[in-house]
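Note that one protein chain is taken out, while the other chains of the complex remain in position.
Right, subunit A next:
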Amino acid sequence: MVSKADRVVLIGVGGDSGCGKSTFLRRLKDLFSKELVTVICLDDYHSLDRKQRKETGITALDPRANNFDLMAEQAAALKSGQSIQKPIYNHETGKIDPPERIDPTPIVILEGLHPFYDKRVRDLLDFKVYFDLSDPIKIQWKIQRDMAERGHSYDDVIRAIESRRPDFSAYIDPQKQHADVVLQILPSELPEKKDGTKKIKAAMVQVEGIPNYDPPYLFDRAISDVCWKPNFPNSDPELTFCYGTTDYFGRPASYLSIDGEFAPDDSPELEQKLRNTSETRFGELASLILKHTDYPGSRDGTGFFQVLIGLKFRSIYEALIAQSLAAAKV
């Protein structure tokens, strides 16, 4: 519970299902005690249940299947410290269950397909993260998830992706231009792994001017477009870590990228060259990777940047709390 005077910090986490949002949320929970964090799954604001969507031919990606008025109203209420009666979308039955009471905690996470779609909701968010999964890796991850685990055929995986694509491109993907930080998951150009799967190049794009955010960089902020090939004995010989400036949908931005795989044990050395990580102690980033090498993406830039984004969010949270404490004293 938060008292009225306290500041509720709202963070939005967007991207398609199976893009790594839930792994990122697990990593955030490793950074904050669970009493501090409430996660709201935006599927709860579906206005049509599964049966109705199938009858009308409207996917969950379509804004018409979602109640943005209620989402905006309840996000505003939570941010001002008020409790809400939030509907529950039941993923098992596909129905909308009776609402539950949600009391705001100091951190509230809005996670789902449309966190930045509605301007009212977007403007309430203190930090916006989007997971941008490129098609070849989306296919690869879905094959790993749906074929290996559940006997789905390759054709089914492709058909599912193809049929959802028009709505994904129309309503979900364009939201990334509103994000503060975008984690791009791209196929690497390095040779494939022994099992025939592609390696990953992860890039963390951060637009300039995010409040309370000092962008991390490699070696020296003044030197842009620099790459480092560390050459660790247990990692890819071609492992490459880059920093540079770029333009992201007309906004000046900088990026960090990691191409290839590394042994988690090498993460302390990877992070040594990185500045502005917002760590509270030296080596914190690497220790968070090493704490959970079982999470997917712990051997490439996916996990590394998930942890880094988490650390950056923690420093935004602390800055906002310090400001509200200072304001309360006056």
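Operating definition for what follows: a contact is a pair of C-beta atoms (placed from the backbone, for glycine too) under 8 Å apart; a residue touches a chain by one contact, two chains touch by 3 or more; residues count from 1.
Keep in mind that, in the parts below, contacts and distances are computed from a predicted model.
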item	value
Protein name (UniProt record) of the chain left out of view, among "Putative CP12 gene family protein", "Pyruvate dehydrogenase E1 component subunit alpha", "Light-independent protochlorophyllide reductase subunit B" or "Electron transfer flavoprotein subunit beta"	"Putative CP12 gene family protein"
Which residue of A:K95, A:R164, A:K198 or A:K229 touches the chain not shown here	A:R164
Which residue of A:K95, A:R145 or A:H292 touches the chain not shown here	A:R145
Residue, one of A:D6, A:E73 or A:D156, that touches the chain absent here	A:D156
Residue among A:T56, A:T280, A:T293 or A:Q323 that touches the chain left out of view	A:T56
Interface residues of subunit A (partner: the chain not displayed)	17-18, 22, 50, 53-54, 56-61, 91-92, 94, 145-146, 149-152, 156, 159-160, 162-164, 166-167
